[in-house]
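Excluded from the complex is one protein chain; the other protein chains are retained at their positions.
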Amino acid sequence: MIRLRLFLHSLGPIGVISIVILIVLLGSSLLAPWLAPYDPNQIRMSERLAPISGEHWLGTDTLGRDVFSRLLYGGRVSIMLALAVTVATMLIGLIIGTLAGYFGGWLDDVTQAGIHIFQGLPGLSFMIAIAGTLGPGVESMFIALVVTSWADFSRVVRGEVMKIREESYIEGIRAIGGNHMYTLIRYVIPNMIGPIIVLFTVRIGRVILSIASLSFLGLGLQPPTPDWGVMVNDARPFFRSYFHLILAPGLCIALISFAINCIGDALRDALDTKTEKAGWLS
Amino acid sequence: MKWMEKEAVVMEPLLSIEQLTVTFHTPKGKVKAVDGASLTLHQGQIVGLIGETGSGKSVLGLSIPGLLPGTAEVSGAIRFKGQDLLILQKDCLRKLRGTEIAFVPQNPATSLNPVMRIGRQITEAIKAPFSRKQKRAIAARLLEELNMPKPSDTLQQYPFQLSGGMKQRVLAAIGAAGKPSLLIADEPTKGLDALVRDQVVGLIRRVATHTGAAILVITHDLYVARSLCDAIGVMYAGEVVESGSTEQLFAQPKHPYTSGLMRSMPGKGMIPIPGVSPSLMEEHRGCKFQSRCSQRLGECEWKAPDLYALQDQDHKVRCFLHDSSRGREQGVPERLVATAEA
Amino acid sequence: MLYVVRRLASTIPILIGISLLAFLLSVISPGDPAVEALSMSGISEPTEQEIEIKREELGLHESLPVQYGRWLVKAVQGDLGVSYMTKESVSGEIMRRLPVTLSISLLSVLFAVGLGVPFGMLMALKKNSWLDEAGRFLALTLVSIPGFWLAISLITLFSEKLGWLPTSGYGTWQHLVMPAMVLACGTCAILMRLTRAALMEALNQNYILTARAKGLREPSILSFHALRNSLIPLITVIGTYFGSILGGSVIVEVIFALPGIGMFAMDAIFRRDYPVIQGYVVFTGVVYVMFNLLVDLSYAWINPQVKLGVKLK
Amino acid sequence: MSKAFQSGWLRQRKHEAVKHVSFSIGKGETLGLIGESGCGKSTLSRLMVKLLPFDQGKLFFEDTDITKYTMKQLFPLRTKMQIIFQHPDSALHPRQTILQSLVEPLLLHQITDRKQAIERVMDLLAPVGLNEEILSRYPHQVSGGQIQRVVIARALTLSPRFIVLDEPTSMLDVSVQAQVIDVLKTIQKQFDLTYLFISHDLDLVAHVSDRIAVMCKGEIVELDQSKKVLNEPVHPYSQKLVNAFRGYQTNR
Partner (left out) sequence: APEPVASQKANELASNTTEVNPEEVVLAAPRDLAPGTQDAYYTSIILYVWEPLLTAGEDGEPAPKLAKSWQMSDDGREWTFTLQENVLFHDGEKLNADAVIANFKRYEQVSPKSSPFYTLDSKKSYPGLKEIVKVDEHTFTLKFENPQPTLLYAMVNFSSPIYSPKNFDEKGDFNRLPQGTGPFKLMAHEKDQYALLEAFDGYYGEKAKSKKIRVRVIPDPDTRLSALKSGEIMGVMDLGAIPPSLAKELLKDDRFEISTAKSTISHYLHPNGKKAPFNSPAMRKAVSMMIDREQLVQELYLGYPTATANLLNVTSPFYKDFAIEHNVDEAKKLAAEALGGKREKIDLIVPTYGLNRYPYKAQAEWLQAVLSELNLEVEIRILDGAAFKDAQAKGEYHLALATQGLPNADPYTIFTNYLASDGSSNKSYSLGYKSERVDALLGQAKNTLAMEERRKLYDELQAISVEELPTIPLFNDASLIGNNKKISGYQATIYGTTLPQLEWAK
């Protein structure tokens, strides 16, 4: 309860706005089939690049599709994908990082080498290569994003675990007879939940931006999927005359990333037990 | 040393704390860490502040040089050489720090900057307009006076290269560097083994003799307090419940808490005071010790006792048992059964 | 010195791992380097016979382990081979592009550090004030803006509308301003948050109390006592960030027409130019390793414990 | 003697935190361990409950050689020997309530079901001087003295025969310390426990121990009846230690 109060406290006014943004964006994405006034993929060549009007709230795009409808649908794939990627990365990172950090020894050495190798590989280029190898599509983006980000996650988790391993409550449970499995599941993992949640939110934000970047290079989500990153890219030739075409989806990306990061920030403050301490005197 | 004490009595006190109250504003509510504490300190005196964990000793110590964090609200008066430090300008107070009032924090392990050489950390505290070289010489001499082996080598070292006792000496040197007239040492012996503790006690004595400064030693080690101090103040839950000369206090502790504390010492039978100390967050009526007190009176429950002076003007006690106005010996009418054991 | 050499030696398996991974990834990608080397996308395509000859010439007939082994043997001797596409030496190509990438990287680090750190310090000092809140907002905004979106907006504003800065290309410092800004903004935000957090933690330490008790002024406490102690997380971030942009940033290079390493690598990936991909990956690997080393060494510089420990070894 | 500990020639790490140490503790006895900071007391205590592997030597518990026991083999023994660490403030799972921490050993060893476990914990509260109300709190919400008592209670849930107490009162001031020692002595009588008691405070050690061992740089330099060690120490190091203590204790 204190945590929740602290969380709300550390959210601040910006945080509250962020939560509202997140709810609106997620909600409208989920409810897109009911909210959207048009089929997002319905092409109307006679109405190409229509301006903003009562009929088309955000005008139409180069194929006469209703931009507002596309915008409503535009978060679905990215957000779901970002979520899936982050969950997968988190699981992989959690398993690898925990085992390496907890047991140390050769297991840690091997993991460390693996982490260094994957971190030493150039991120976006690597992602391009994987996406190219596996062919375009959601699945290969998923794999590319997971492969390029598990190492970061594992490293952070490993560091956390090594810190926790030194705490005396770990020795305490061993003295009572807890085996490794028990210690890991009941003691190690729950105690890094804070940093993990924070990392999780930061990652989601970053993955959403990565998806947009890949789409920018033509390797992201395949047409005609309505997607914010793709929409920004598609609007580039027209944005001088139709600024809203690039502003609306770009703003959506920025806002959702902003909101998620902000909430992660507040979570960090709330979950950080240090903030509860009094300062020098404690 | 005797003559100094005598002179001190005559003179105006160097430091007098009157009705000091420190309240912290935290997200969970107000914490009244110091609650109307009063204390006086004379020139050249070593005064000890004892009491259990969390009773507000450190907060009191920090409030003198104005080092409390921003969340603290301070009221009352702290008169140092006639000046009220609480109403002094921030910058004037800063100038007093180090030169007039020095503070040696508790926990030597973390109180030195880990990435700065010892030499720099000491010379920083020397305010007089000397050259760097001169300052270093002063620092080396200070360390030497404090029995540091190879003082000039130490200046080149980093804190992690020193043992706990050596760090304590460095901290003392920093405190003494500005030739202050008041030195406040917070828990200088906490966590040290007997040998090192012995050294540290000697060290503080040496600082006192060398600089002639008055020293306020905050500690919860009664042995240290007894062997080092001229006078002692006892704190409980933010209040100074008893103060007086060391001999008097140890020989005849007047406050029930003080005597309980004495009895808790391993050498004195180790009889614990039952119960736990009160929360600092709640408002209190009556005496704060009443729930654990075996000599509780009826009025203790609703009336807070004042600090009453005993015949010996230096000895003061915050307990109705020693309220001279109500007649010293007759004053135990309704002794209640101690309930704190439950 | 010995320590540095040993550290470097220990990174060799990592570099080999990186190159092996890159090699595997290249060869399993669909497409034939010989075809790519001979054709011009969408204009002309080679015949089978030509492709055969080319494959022979490029040594693509050999088994994969042999191809990799041959590459490795040469690479160890410092020869990264010749690009299938341009026929020029890979190391030469990378070196030619290095100044471009290096200069934007440097400038963007300058931006990120120059803005992020002081701002973070200010936020730590005035914590919970409106300034802190504004900084937080700024930081969150900066991490959330998609880079390409910012790039487009900057070009439109500063080049098209105002005419202050050139849109693209490489040459004067003006050419570097916008790309560096785009690259810097995410990291600037991270540095802001990090500086604030690290400084606040440092300011809570006991030695700060000691410093205050000496009567030092706030600014000198901040810079001599607190900052130095909070440098380690900052340097880690700056190091990895600098290392990663030295590997090239494709999008910024494409948009701002900067002939840097990232664009070169992306071309190579698209055209299955194995020697270039390999060379590039090894280059970024070396940069990564080097920066890790530098970061470690700077820890030593900051943390005397490590420094003296190193000397002892 | 039905129960005896014996360990010999223990070694830890390169700088030999513990060197060739041999001693035994009899049933129901309290052995005090003193020595300057960093001389290897805590390391020795960990070795004794097999929380650290050792390089040399043998360890007997109730006449059984447990030197080479694996984690699985040790599991049943864990109920019989317990350790209380030097720094109690981080000895409990920070995200578990006090109650959860207290019932955990019982559930882990499947001695009772949850309901019975809670009952048993309730029975233990009074002896250690704890109040029911703190059971639902988290470790950071209770004071150092209370945590210290919780840790003791937790060690007692399994009804051990032997407890290592590594400076159990280092974080406490005298009044609370007296409370805790009181508890320890009471339960020792009640359950016929064996203690290894580590402390810097010679008075305290003298107060609780039957015999005292003096450690210096990883070695036990003297081991004898408490009074003897404190009143007529033989080894020069012991003399130094005792004198220093007496010195400042009595007069200035």
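As written, the chain order gives the labels A, B, C and D, with residue 1 at the start of each chain.
The rule is short, and it goes like this: a residue touches a chain if its C-beta (ideal position, glycine included) is under 8 Å from a C-beta of that chain, and two chains touch if they have at least 3 such contacts.
These numbers were taken from a predicted model, which means no experiment stands behind them.
*Asks:* Would you mind listing the shown chains in contact with the chain that isn't displayed?
*Replies:* Per the touch rule above, the missing chain touches A, C.
*Asks:* Quick one: say which of C:P13, C:G31 or C:P118 touches the chain that got left out.
*Replies:* C:G31
*Asks:* Which candidate, C:S39, C:T141, C:N204 or C:S298, sits in contact with the chain we can't see?
*Replies:* Counting the whole complex, the residue in contact with the absent chain is C:S39.
*Asks:* With the full complex in mind, choose from C:Q67, C:T86, C:T141 or C:T240 the residue touching the hidden chain.
*Replies:* C:T86
*Asks:* State which residues belonging to subunit C touch the missing partner chain.
*Replies:* 29-33, 35-48, 50, 53-54, 85-88, 96-97, 152, 155-156, 159-160, 163-172, 174-175, 254-257, 259, 263-264, 269-272
*Asks:* Spell out, residue by residue, where the missing chain touches subunit A.
*Replies:* Where subunit A meets the chain not shown: residues 41, 43, 45, 48, 62-63, 132, 135-137, 217-219, 222-224, 234, 236-238, 240-241.
Keep this in mind: only the chains that are shown with their structure count from here on.
*Asks:* Averaging only over C-alpha atoms, locate the centres of subunit A and subunit B and give their separation in whole Å.
*Replies:* The separation of the two C-alpha centroids amounts to 53 Å.
*Asks:* Residue numbers in subunit D touching 2 or more other chains?
*Replies:* Residues of subunit D touching two or more partner chains: there are none.
*Asks:* I need the residues of subunit C touching at least two other chains; which ones are they?
*Replies:* Those would be 205-206, 209.
*Asks:* Could you please specify the touching residues of subunit A with respect to subunit D in the complex?
*Replies:* Contact set of subunit A toward subunit D: 167-169, 171-180, 182, 186-187, 190-191, 193, 273, 276.
*Asks:* Touching subunit A in the complex: which residues of subunit C?
*Replies:* My answer: residues 11, 13-15, 17-18, 21-22, 25-26, 28-30, 133, 136-137, 140-141, 143-149, 152, 156, 193, 201, 204-206, 208-209, 244, 247-251, 262, 265-266, 269-270, 277, 280-281, 284-285, 288-289, 292.
*Asks:* Please name which positions on subunit D make contact with subunit B in the complex.
*Replies:* 35-37, 143-146, 170-179, 181-182, 200-204, 206-207, 240-241, 244-245, 247-252
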